[in-house]
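Shown here: the complex without one of its protein chains, the others still in place.
Up next is chain A:
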Amino acid sequence: MTLNPTLHIQQVQITLHGETLLAIDRTIAPGEVLTVMGPSGSGKSTLLAYLAGFISPAFKAQGQVFLADTRLDTLPAEKRGLGLLFQDPLLFPHLSVGGNLRFGIPQRTANKQAQVVQALHQVGLAGYEARDPATLSGGQQARVALMRLLLSQPRAVLLDEPFSKLDMALRQEMRSLVFNQLRDAGLPALLVTHDHADADAAGGPIIELG
């Protein structure tokens, strides 16, 4: 794997109708997880939408975001190389499990098939390639969503309360799976959550909004 980049969030300030919603100035090293906490309405999701490139034009944002030397905040969402994990797995319902994984793999990748097989094997879902995502359990869907994200070879990852909809037992298991995978891949990650247990499991620095 090539040298992993660092994510720089430089003096970012987001305002709505002239009122400052949040201000942040941080650097996230490869393999590190920065946790952003705060009550609902504190702008956690807005920050995530801003970084990912989906922010609604009603918000005004200042500052710059760099991934290594690449400036991100001026790029369209699909060129930023930021992987997203939501509360819901959001597996495309019209594609098979394998189709979902292949959707994310960059186009000019060799041996896509082998990657898909390997990824499913890695999360204990070997042989699930042709399955309809709707027939998978919640935990299985979450694992496929994680592997879809990793196969797309992101250069950094954004996590939007990814464990909040899982039940207690599953939550613990997914936390260690996700954070281990991100650490192994050496990806900088930003986690948005209101659950302290998430922050503890992430093991990185924490900032509070609101």
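The rule is simple: contacts are C-beta pairs under 8 Å (C-beta built on N, C-alpha and C of every residue); 3 or more make two chains touch, one makes a residue touch a chain; residues count from 1.
The rule is short, and it goes like this: contacts and distances are computed from a predicted model.
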One chain of this complex is not shown here; going by its UniProt record, which of these names is it: "Putative thiamine transport system permease protein", "Mechanosensitive ion channel family protein", "Phosphate transporter" or "Pyruvate dehydrogenase E1 component subunit beta"? "Putative thiamine transport system permease protein"
Return the single residue from A:P133, A:P162 or A:P188 that touches the missing chain. A:P133
Would you indicate which residue among A:G31, A:G104, A:G138 or A:G186 is in contact with the undisplayed chain? A:G104
Which residue, A:L16, A:A29, A:L90 or A:A185, contacts the hidden chain when the whole complex is considered? A:L90
Based on the whole complex, identify which of A:L16, A:A29 or A:A77 touches the chain you can't see. A:A77
Where chain A meets the chain that is not shown, the residues are 52-54, 56-57, 76-79, 81-84, 86, 88, 90, 92-94, 96, 103-104, 106, 132-135, 148-149, 152, 154, 158
